[in-house]
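One structure, as structure tokens, below. Some questions next.
Note that one protein chain of the assembly has been removed; the remaining protein chains are unaltered in position.
Moving on to chain A:
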Amino acid sequence: MADTDSFLHLARPLGPAPVGAQPSTAPLSVVIQPQAIFSILDHSLRRNPDQERVIGTLLGTRTEDGTEVEIRNCYAVPHTETAEQVEVDMDYQKQMLALHLRANPREVLVGWYATSAELNTFSALIQNFYGQQGDGTWPHPAVHLTVSTVPGQDIEARTYISAPIGVTAERAADSCLFIPVPYEIKYGEAEKSGLELISGAKDREDRTQGILTDIESLERAIQHVLDMLERVSNYVNNVLDEEAEPSSALGQFLMNALSLAPKVDPADIERDFNNHIQDVLVVSYLANTIRTQIDLSNRLATAALTLGTGDALTGTGGGSGEGGQKSGQGERRGKGRGGQNRSNES
């Protein structure tokens, strides 16, 4: 995303502001979850054609001391902007916030986003709205996230908090100082599999990707590992042939990596391997056996047995009884093997 900037915060005297309404300007760090970014990009695509930028509200969590903010969710807020004035649908913002809080009671309002990197008077106005007392994030600073979505250029994100600036009292509402703060985009373990699929589509013309089965994703992963091994072994061969420049650090690193391979007795491996493969196959076999049994039981229960006309009902009764006995056997077997499995595992 954006280049990793470094940030320096200097304490400085604060400008005149209403006493007691001073939001904290302590530096904080921001963590953004990918789904918030995705949502902002989606909103940016759905803006009205005459709109330069769109804004929305950021939801997330804040640590107790307020030094770390995690942006987890966001929603769009309609607004209109002309050269002279900006209008944000406050009512919409309030009601939408209430709706979101009902579904995610743990998330709180943390700030707002805009889909342009520009900071102007209107930004300050909106920023002050989000940071105000009552409906805003006060006493914590409101986080402002800008995501530039200019076509043909890199998507750049920036995060800011604000401080009041020393101007006359009547201009205090539409002016503030945006202080850049560092941010990170982090994804959780659970999201990894989703991101894998999503980024799998990035090189495709139609930007789509079907769901992969386990075995397909395994194949791709192995293919990738093989490519990497190929690259390393090429380099090592080149060094041996004195074609590439050797490096002791790389050598050491490779040595360390190779020494991670466990030294196990072949007999142990053989035994563990056999135990586990048997477990896997038995469970697979059992599952399919049970499926067949239940299928059979269903078929017997609903099959139209034609032993004379009046016997149809009693005939099916016998059928389902038989099925019951059969799956009863399956159950006993299942229990026995299941127990055996667990004793193998321990």
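Throughout what follows, a residue touches a chain if its C-beta (ideal position, glycine included) is under 8 Å from a C-beta of that chain, and two chains touch if they have at least 3 such contacts; residues count from 1.
One rule holds for everything that comes next: contacts and distances are computed from a predicted model.
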Per UniProt, the name of the complex member that is left out, chosen from "Eukaryotic translation initiation factor 3 subunit H", "Glycosyl transferase", "DNA repair protein RAD51 homolog 3" or "RecA family profile 1 domain-containing protein": "Eukaryotic translation initiation factor 3 subunit H"
Among A:95, A:121 or A:237, the residue in touch with the chain that has been omitted: A:95
Residue among A:86, A:236 or A:301 that touches the chain left out of view: A:301
Residues of chain A in contact with the chain not shown: 1, 33-35, 37-39, 41-48, 54, 72-73, 76-78, 89, 92, 95-96, 99, 102-105, 149, 154-155, 188-202, 207-218, 220-225, 228, 231, 245, 247-250, 252-253, 256, 262, 264, 266, 269-270, 273, 276-277, 279-281, 283-284, 286-288, 290-291, 294-295, 297-298, 301-304, 313-314, 316-317, 320-321, 323-324, 327-328, 330-331, 334-335, 337-338, 341-342, 345
